[in-house]
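Scroll down for the structure; my scribbles are underneath it.
What you see is the complex with one protein chain gone and the rest in place.
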Amino acid sequence: MIEREEYQQYIKKNSPKSPMVRTLVAAFIVGGVICCIGEAIGDVLKVIFKAMTEKDVAIWESCIMIFLGSLLTALGLYDKIGHFAGAGSIVPITGFANSIVSPAMEFNREGVFFGVCAKMFVIAGPIIVFGTVASFLVGLIGWFTTL
Amino acid sequence: MRTIFFKKPIYVKSGFTIVGPKEADGNFGDCFDVCLKDDLWCEKSYEKCESKMHRDAITGAICKAGLKKQDIDFMLAGDLINECAPTALAARNFPTAFFGLYNACSTFTEAVLLGSCLIDGGFAQNVTCSTSSHYSSAERQYRYPLELGNQRPPTAQWTVTGAGCTVLSSEKPVLANFQVYEDDIIAIDKNLNIDEKTLEKYKKSIEKQKKVINLGKSNINSANFDKTNNDYGNNPKYYVKIVTGTVGKVVDLGIDDESNMGAAMAPAAFETLTTFFEDTKTSPNDYDGIFTGDLGRFGKQTLEYLMQKEGITMPKYYLDCGASYYEPEQKTFQGGSGAGCVNTAFNGYILKNLQQGKYKKIIVLATGALLNKDTPLQKETIPGIAHLFSIETEEP
Partner (left out) sequence: MEIFLNYLKVFAIGGFVCMLGQILINKTKMSSARILVLYMLVGVVLEVSGAFQYIKEFAHSGISIPIIGFGSNLAKGALEGMKEEGLLGAISGGLSAVAAGLTTAITCGFVFGLISKSHSKKI
């Protein structure tokens, strides 16, 4: 029988790989288009609500993008975009929305409490935890430096 | 010795398959008995649908064998979901002794081997061996939610939505057509003590369920069935019997990528195959059909490489059920996998070809990757297992 190391080498060398060019182009185009949609929403908001500050526009922009990502997920379209685009639809904020809504929909059948609510953070949980801890550390270190 | 030579002939009485819509479009699409148009089959969850498919595959196989539920001595069944829940839920509809089995995707061959042992030992006359798997229920348990927008890696396999059942018997099967009607499959949990209103509701639900199923082209009742030109007709010409079997052992060569099951299972398949050839003193060329379970395209290539290294060339007609299950344009990458893969391929394609005399002496081997969702996270490698049985046909 083949040796362990030799077999692992063989598998590593011969396993089918993702087609680089196609996936990179797809990720580039879809990612770019999603960012452009966000920018367009921001521009429209600026035109409609002239009094809005730059900061508020940015917040509204990301909220609307999150809503759109969730809506596409609920309609069952986001996974098809993701199948084509890969990171192009994971990295934008809509991908974050997708990672919250998709488990909630998946575990809908297990009820509201332990299905929708508990399983909602199966994928997005690490993002929220890492984000919260990182922001706390940044604030804490900043506070120490001002002392 | 790990190879079991059965002393009595163990006949395959019948096989019955129910598959989902994607499988019906695949390569074996013409050979299945029932194809669903919707993979929920009027149920509320995918697990419930899987359980129903499993139940109805067993019922269909019993009908097709010309038997009744009471004639079955033991049921051997399994699936992929936690604690074999869909199987157990299906088994509660039968008044039969029940073994729940789990060996990942090789559960079917395990069931057939154990069933043959039961018959060979004289403990049973008729035994059902069944397994089921469902893409959507397996995906949510082993991987990610269906709606998550991620890309499946190119080494990934597609869990087959399907259930199948084989009836093994110590008696020769009757070489005749046993018609299986829609009513036989669907209307089995008929409760006689229900009031009018519930009965009305029940009838309506059955009508609704009938709309979702397509009786396969192979079924005698199907309108477009052509007796003369169809190889997959229900007119068996040969007796099919199981002669030997090799029980696999768990082999682990340190593959830790859970999306590359073919690589994890190929060494186990290699180990079982070489042991079988050694024990029976045969070579691949003594068989006119070699079918492995769900290694996938890359796994098949790996197995061929491993055999080549040992000096055994796999013949051209060697077929991997998983790799051949879907058409390339169905974008499953490596092909099918899951407990239903080799099962539906065997009961659909292989068994019908055996009964028609296209194959005389074949090997069926199914492989399984033994992992759960947590073991890869605990930095465990993935062990594989493979069970094998060989089949011969007998002229009447």
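Going in written order, the chains are labelled A and B, and every chain counts its residues from 1.
Criterion: contacts are C-beta pairs under 8 Å (C-beta built on N, C-alpha and C of every residue); 3 or more make two chains touch, one makes a residue touch a chain.
Owing to the predicted nature of the structure, the values given are computational and were not obtained by experimental measurement.
Novice: Which residue from B:Asn235, B:Ser259 or B:Asn372 sits in contact with the chain not drawn here?
Specialist: The missing chain is touched by B:Ser259.
Novice: What residue numbers in chain A mark contact with the hidden partner chain?
Specialist: Contact residues on chain A toward the absent chain are 17-18, 20, 23-24, 26-36, 38-40, 42-43, 58-59, 61-63, 65-67, 70-71, 73-76, 79-80, 83, 85-88, 90-93, 95-97, 99-102, 104-109, 112, 115-117, 120, 123-124, 126-128, 130-132, 134-136, 138-140, 142-143, 146.
Novice: Residue by residue, what part of chain B touches the chain that was omitted?
Specialist: 21-22, 38-40, 46, 135-136, 139-140, 144-151, 153, 257, 259, 330-331
By our rule, only the chains that are shown with their structure count from here on.
Novice: So the centre of each chain is just the mean of its C-alpha atoms; given that, what is the distance between chain A and chain B in Å?
Specialist: Chain centroid spacing, chain A to chain B, equals 38 Å.
Novice: Would you pull the chain A residues touching chain B in the complex into a rising list?
Specialist: Listed in rising order, the residues of chain A that touch chain B are 1-2, 4, 7-8, 10-11, 14-19, 23, 73, 76, 78-79, 81-83, 85-86, 89-90, 95, 98-99, 101-103, 105-107, 109, 122-123.
Novice: What does chain B use to touch chain A in their complex?
Specialist: So the residues of chain B in touch with chain A come to 44-45, 140, 144-155, 253-255, 260, 263, 267, 270-271, 297-298, 301-302, 305-306, 309, 333-334.
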